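Before anything else, here's the structure in question.
The complex appears here minus one protein chain, its other protein chains still in place.
Right after this comes chain A.
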């Protein structure tokens, strides 16, 4: 602030201030002083000191240092200065494309036929390595399967239950209330079966990854040969969408891997789309109802908002439109 003023101006401003305060008392004399002060400060001498004074030097230096510090604080590095990084953009993974999911729009529910096919893909392919421990058989009822179908699916699985009267654990067929069985008894077994890499639980995977459904779809369909110069260790696979590029999960989906009961051709991308829709449902089972309630809430609240505006205007109209007129008292005494 101070630095913007030349020193000469600073000096004369004292005189200006003083003359201002005495303006009413000293009348014409100080008024002429003020005029001289302004002509003096716009003379070339004042400009000279703006560029040569120490105050300007110090303040410009401080300003530059400050903006550099602020810029680097905000953006991490300075522009127009070459930098060398040890990591490449590939380390962050390729950004997935944006896909027109059937449940993407504000009013769109899941495509439940796709959820059903996706469950089939999960059960026949992914369940060999990935658990889905937040989903119970009963959750499928009314979403992708009838109660009878879900009961039959559950009965195919043996669960350990107990203890019984003799204190023994026993095996029994699954019930609707049982959760989907994990492929491995514990994390160590899962790692041991997958070359040290842990296949993550898929219940919330769509919420747990940047890019969500688009990312998992791209990951499942994005396996390619590594580009020249990229070394992939034994047992790893190259996938440009996976951060770092090397993923322990191999490509699993190949055309015709499963046979859909509704006759949909089981291409790679069809299976990936279905399983991702299923996983998206597993992560957000409330999506259908949430959007429906959201629609109702938005309609109701905008109506109430409009009403409240109307009431406000109604109440304020007399206040805003009134005119206050000053009627000077008729002074009869004088």
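Just so we're on the same page, contacts are C-beta pairs under 8 Å (C-beta built on N, C-alpha and C of every residue); 3 or more make two chains touch, one makes a residue touch a chain; residues count from 1.
Note that contacts and distances are computed from a predicted model.
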Q | Protein that the absent chain corresponds to, by UniProt name, given "Ubiquitin-like 1-activating enzyme E1A", "Multifunctional methyltransferase subunit trm112", "Ras-related protein Rab-3" or "Cytochrome b-c1 complex subunit 9" | A | "Cytochrome b-c1 complex subunit 9"
Q) Considering the whole complex, which of A:83, A:148 or A:286 touches the chain not shown? A) A:148
(Q) Of the residues A:80, A:107 or A:314, I need the one that contacts the missing chain. (A) A:107
Q. Contacts of chain A with the missing chain: which residues?
A. 102, 107-113, 116, 141-149, 262, 288, 292, 295-296, 299-300
